[in-house]
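Before I ask anything, let me first share the structure, which is written out below as structure tokens.
Excluded from the complex is one protein chain; the other protein chains are retained at their positions.
Now for chain A:
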Amino acid sequence: MAVSTRNAAAADARGRRRAGPGRLRRSFGAHWYAWAMVAPVLAVMLVLIGWPLARGVYLSLTDATEANIGRTIGVNVIPSTYEFVGLDNYLRILTSELFWDKLLWTVIWTVACVALHYGVGLALAVMLNRKLRFRSVYRVLLILPWAVPAFVAAFVWRYLYNSDYGVINGMLKLAGLGPVGWLDDPVTAKAAVIAVNVWIGVPFMMVALLGGLQSIPAELYEAAEVDGAGPWQRFRAITLPGLRQVSSTVILLGTIWTFNMFPIIFLVTRGGPGSETEILVTYAFREAFTGIRDYSGSAAWGVIILLMLVVLAVGYRRTLRSQGDPW
């Protein structure tokens, strides 16, 4: 066994990058240890994600609610009585105005947050990348919000926004202005949750982009300056292209994270006022776990959200690849 492993390893070391499935048996001989190493994670994902996912998709095709799902009360086992209803849930959701309302707000939320994360993060990264006194002090202080767990941040901001005791209204009063019910009005509540999420998310973008900036060779800037390029031209022609790899990654990750950002909205506004600040994810959650729990409806929302994100990620990657990025 040891000998064959060694041979396989040697063969692999020689032909590492060569994609050669060849015969199944040879492939197994050459790759079995790679597969063995991947196996634990695959097993976990299959059992913990694959199975619930399959069941979730199935539930979304039924009319399961709290009332008709199988359960055990004491010693009594009540069997499930929900039925397969095909695409009814999807049709109901996709034809409801509510869905399109929530989708619109979720898209606005995601685009606004990611744009601000990226814009502010890039601006700060560029500033921090210059020769500057106290640079590392600034850097550490600016990273601080990242260290605050999201749910703690959500509670802190809820306190800041409080209409009676919140410091934001306190400052408005000092400035001689009336108090604002930040979380009671749809427009200000939306602005408020975006502000919280931007506050939390900028440090990550800033540090990632700073890393990207520092990997751009200084000679490029020198050459450009010798050629008479101004600061803006250098930014356009060197900085932005130099950051492309990092940017495309953090934007995709940021989009996915923001689209699914649960705790901020759930804890800052609880989706309110009404359900004005509810994004798709928090809505689906509420649907499943408040009132009469609508398991099938919630599952259908989940499937729709997931499909949208997969389409987004595939499209995004394809676009990047067609532009020559290896990503």
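One rule holds for everything that comes next: a contact is a pair of C-beta atoms (placed from the backbone, for glycine too) under 8 Å apart; a residue touches a chain by one contact, two chains touch by 3 or more; residues count from 1.
Methods note: contacts and distances are computed from a predicted model.
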Candidate names "Trehalose transport system permease protein SugB", "2-oxoglutarate synthase", "Probable chemoreceptor glutamine deamidase CheD" or "NADH-quinone oxidoreductase subunit NuoE"; UniProt protein name, chain not shown: "Trehalose transport system permease protein SugB"
Candidates A:59, A:93, A:114 or A:183 - the one touching the absent chain: A:59
Among A:34, A:115 or A:240, residue touching the chain not depicted: A:34
Given A:61, A:93, A:194 or A:281, the one touching the chain that is not displayed: A:281
Missing-partner contacts on chain A, residue numbers: 2, 5-6, 9-10, 12-13, 16-19, 21, 27, 30-31, 33-35, 37-38, 40-42, 44-45, 48-49, 51-53, 55-56, 59, 69, 71, 120, 123-124, 127-132, 138, 140-153, 155-160, 162, 165-167, 169-171, 173-174, 199, 202-204, 207-208, 211-214, 216, 218, 221-222, 225, 245-246, 249-250, 252-253, 256, 259-260, 262-263, 266-267, 280-281, 284-285, 288-289, 295, 298-299, 301-303, 305-306, 309-310, 313, 327
